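Mind having a look at this structure? Questions to follow.
Other chains of the complex are left out, but the ones given are in their true place.
Naming follows writing order (A, B and C), and every chain is counted from residue 1.
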Amino acid sequence: MVDPLIGIVLGSSSDLAIVEGADRVLEELDVPFERRIISAHRSPQAAHDYAVSAAERGIEVIICAAGKAAHLAGVVSSLTTLPVIGIPIKTPDLGGMDSLLSTVQMPPGVPVATVAIDGAVNAAILATQIVALKHPEYAPKLVHQKEKLARGVAEKDEEYRKEAQ
Amino acid sequence: MVDPLIGIVLGSSSDLAIVEGADRVLEELDVPFERRIISAHRSPQAAHDYAVSAAERGIEVIICAAGKAAHLAGVVSSLTTLPVIGIPIKTPDLGGMDSLLSTVQMPPGVPVATVAIDGAVNAAILATQIVALKHPEYAPKLVHQKEKLARGVAEKDEEYRKEAQ
Amino acid sequence: MVDPLIGIVLGSSSDLAIVEGADRVLEELDVPFERRIISAHRSPQAAHDYAVSAAERGIEVIICAAGKAAHLAGVVSSLTTLPVIGIPIKTPDLGGMDSLLSTVQMPPGVPVATVAIDGAVNAAILATQIVALKHPEYAPKLVHQKEKLARGVAEKDEEYRKEAQ
């Protein structure tokens, strides 16, 4: 079994359905990853331990998904110099604006690379773009995925134009 | 010298001018307090150490002031069972909406008692209301302060009505 | 029967389902509480009477839940020096942003300890943290509840990691 390059951490098991989008992308791109459920607020010790040990275990990028006052990505970023990607999770009251601002508005010194609300797919692609710099075997897969995106749109376009006739 | 009952923690020295409002209130009400500058993101170890040791040092309430993705109060609350009060600091871009949502929208299990944006005065009064339950010598001071508020408004009212004549 | 330490006041019977989260927590932690439905706007006299008499009846913390232009917590806080906790209730149009700002943006002198939108569970924990200062028998229960939270996340984490293999 291959050692994971990417760690995916969920702040709550209720975010599982959203974050599966990231799992699927990483499986498609064949990037080894691990996944955890750790809460910045409810299991702070686990969050601390994960963050400080990730680099030495070979993790290169950490993806954190959390909602509401979403501190998970920020807490992890405060304890490691690895790049940390934050996925703000949609909330039932404020639509995820709370999660977004809590994740992205980090003070100088401690960055979080924030993607869209519920943007698990992009978090996985971004993480792969980052690891592909050092592991060039992933680069062609990213190019291929980009071409597939364009082809997908082109096919929908063709269908749509035919319908219109 | 009296041991502090209330701890005031600032996330950044740039919040000093705002938080002085709390100092002034506590001095007036004669409640012993200590004050610290500790950043959840830039000095996470210090935040951890402060939060886990506060109760045993006799602190009964912790006031945390922070801006932007304001995690300080949440981090402290995750590590103590003392009541934690959060002051969201106004930000130059989003007016403090980011600080407010990052402070108040805590997930179930880890509360932060949030006051208004830049609401240092109210944080201090709230903290005193809390300690006054156990230390009844502060209760009359709170009643007195409330009467002073009403009297202050009444005096302004009288002036204003005279002007109008 | 034990005298209540915490008063829970709902601005409307439509908030019952949300606020039951607080009831459950206080029952688990075994903190005696009373509950009322009183509207700041529709039954202002009842709100006044409740607020001015709560302290002498032995209530130590008042939790107020209200939605829209949510004045209940503010009105109560203006009439007592007990700590008042506000739960902003989610609204169908603005998601509770109106309730949140009406509850948290209190002017200097009259604090409301605001928790998250629909944050009834945290209101109950915060209230218990406050009464536990004077009634130390509740302190170990809060520590226990905190440990349970961490354990709950750890169990979900373990399941999740197993699934991933």
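Keep in mind that, in the parts below, contacts are C-beta pairs under 8 Å (C-beta built on N, C-alpha and C of every residue); 3 or more make two chains touch, one makes a residue touch a chain.
As the structure is a computational prediction, the values presented were derived from the model and not from experiment.
A.B. asks: All chains share one sequence here; work out the copy total for the full complex from the 3 shown.
C.D. replies: The whole assembly in this structure file has 8 copies of the sequence.
Note that only the chains that are shown with their structure count from here on.
A.B. asks: Express in whole angstrom the distance between the two chain centres, defined as the mean CA positions of subunit A and subunit C.
C.D. replies: Centres of subunit A and subunit C (C-alpha means) sit 34 Å apart.
A.B. asks: Indicate the whole-number Å distance between the mean C-alpha point of subunit B and the mean C-alpha point of subunit C.
C.D. replies: Distance between chain centres, rounded to whole Å: 19 Å.
A.B. asks: Among the residues of subunit C, which ones contact at least 2 other chains?
C.D. replies: 116-117, 149
A.B. asks: Of all residues in subunit C, which touch subunit A in the complex?
C.D. replies: 90, 95-97, 116-118, 149-150, 152-154, 156-157, 160-161, 164
A.B. asks: Tell me, which parts of subunit A touch subunit B in their complex?
C.D. replies: Touching subunit B from subunit A are residues 11-12, 39-42, 44, 48, 67-69, 71, 74-75, 77-79, 91, 94, 97-98, 101-107, 109-110, 112.
A.B. asks: Report the residues of subunit A in contact with subunit C in the complex, numbered from low to high.
C.D. replies: 10, 13, 16, 34-39, 42-46, 68-69, 92-95
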